[in-house]
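Of the protein chains in this complex, one is absent; all others appear in place.
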């Protein structure tokens, strides 16, 4: 058990067909890969949706057996200052690797938005000078952290969050393969806490399995340590009716269970965002109050009184005349 | 650049034109013994800098007037280099630490440390007792109310540590933003704005020296438009001379360009309240911001101009809203959002008021 490979790595797709989510984008990249002439690309999207995986699949498909020598991967844990960009990347771009005709070496820069502007400027020239032999693939969370000269040399490809159904399907698949005992509410909990991030979902699944054996809702929330969304949902719905007593009872439960005010408030936001029964006006006002309270909490004031004041504001929304 | 403001700035404490009691008291302070840390505060253009330089001259002689510009470089812990320009003479150094933004703490610590260390050599070499008392360097820090909290705490510690070798003179407009710990370590010197008649007196003096014939009505007008800012009044006088001399009593007083621009903006807002007009106003606000006019100033001036033309019944509401937006502007990072919010709110309230007024007459 101690030598077990993390499932995130074990079940990382190696072929395009295995990649979950963002089908259109992935299919588009596959079209490129078949022709061989892939442009420089920037993949942007939230964490855990398959950016690095897709690039690696693409590289494997394009380069086949030369995959090891012809790919250089640098992420944020490597040194990526200006000098490294010039030296390491330039040297790699200059080395000769035998490749099938029309194929290029690939340099993968993960978490590219954390590179300093100076390093990105240095990268710009390198991209141009070695465009005949090397293609670049940058992965980042937000595309506007990449300087414009690089954006104009690349195709920007967006990755979206995975849908709940997609995450669920993959999790069930892994459960079957690994013989994990699970309950329906456990899977629901995993999907909820993952929020479209496959890495998070699989990681939590493995932790729950290893820690508690049976994957049910309770255990998942123990692992993720978040206030149970059902309690929060009830709390919000009582607020929408103006019932402060019921709402307060739940808040008190959560507070005495020891959850941090920050967690409670951010979960209230998450639940309100996705709630289907609240009218738009209430949602708007709720989110507004939650935002202001969150700000107060971050400034250091996360007492039960502040949280209760938030509930009071929420409950009053339905009562106040305009 | 030899503007009247510089030419006629008094260089000695005896030659100051107003707050004379304070001037003689300062003189006594300097000659009596040691100089404590000073915190000089008061509205803009009241004469804080003038008094500080005069005090320094009293202390060190006319050597303080020979100024040179120096560039200093400091390194932060994260190896980042910060450059800052200072104005100094052989006896003092003047710097605005908030120029560098959030790294102001580093500037204060390093600068004072450097000065203190270079001074120690001079102190041991001095024999004369009286001389020894003056063997310190003076550091003038301007705009201390813009310093971050970190910087102010660092300052407080540094003030104590290096008391022997340097004295600080802190300058600001208002002491509210200066932490009490610093206020208690300094001697506070409040420089109030001169009165209208004092300003008129100085304007007349300058006119006489420049052989200009200055009608009293014009002098009064200038003194009033300057709202207690002597620097502005003298600049206005010179600008008026450039625009039209000989002076006429009913000559227009020349306002700074941004004030006129804001006044025009306020008029635009009063003229029409539509989304299109809001768009135009926003462009104007952007113009002001890109020409470096501080958002605080824009807000105040705009509000004043709007209130001049607002009906009393909604004035209270407008001021309350203005306070709310100004508060948010202070806390937030994009002043344009709050300025625009205020203008939009003004338009909405004004429109509402007009509709109600119209309805009443039906």
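Should a chain be cited, it is by its letter among A and B, assigned in written order, with residues numbered from 1 in that chain.
Convention: contacts are C-beta pairs under 8 Å (C-beta built on N, C-alpha and C of every residue); 3 or more make two chains touch, one makes a residue touch a chain.
The criterion applied here is as follows: contacts and distances are computed from a predicted model.
Which listed name, "Glutaredoxin-3", "E2 ubiquitin-conjugating enzyme", "Cell cycle checkpoint protein RAD17" or "glutaminase", is the one UniProt assigns to the chain that has been left out?
Options "Glutaredoxin-3", "E2 ubiquitin-conjugating enzyme", "Cell cycle checkpoint protein RAD17" or "glutaminase" considered; the missing chain's recorded name is "Cell cycle checkpoint protein RAD17".
Taking the entire complex into account, which one of B:69, B:320 or B:358 touches the absent chain?
B:69
Out of B:10, B:192, B:215 or B:341, point to the residue that touches the absent chain in the complete complex.
That would be B:341, which touches the missing chain.
Using the touch definition up top, pick the residue from B:136, B:247 or B:325 that touches the left-out chain.
That would be B:325, which touches the missing chain.
Would you write out the residues of chain A that touch the absent chain, in ascending order?
23-24, 27-28, 31-32, 34-35, 37, 39, 44-46, 82-83, 86-88, 90-92, 94-95, 101-104, 117-118, 121-122, 124-125, 129, 131-133, 141-145, 147-149, 151-161, 262, 266, 269, 273, 277-284, 287-288, 290-292, 294-295, 298-299, 318, 321-322
In the full complex, which residues of chain B touch the absent chain?
1-3, 5-6, 44-45, 49, 67, 69, 81, 85, 87, 94-96, 99, 142-143, 229, 231-232, 235-236, 238-239, 242-243, 254, 256-258, 260-261, 264, 273-276, 278-280, 282-284, 286-294, 297, 325, 328, 331-334, 336-338, 340-341, 343-345, 347-348, 351-352
Convention: only the chains that are shown with their structure count from here on.
Centroid from C-alpha atoms only, then distance chain A to chain B, rounded to Å. What do you get?
One centre to the other, that is 48 Å.
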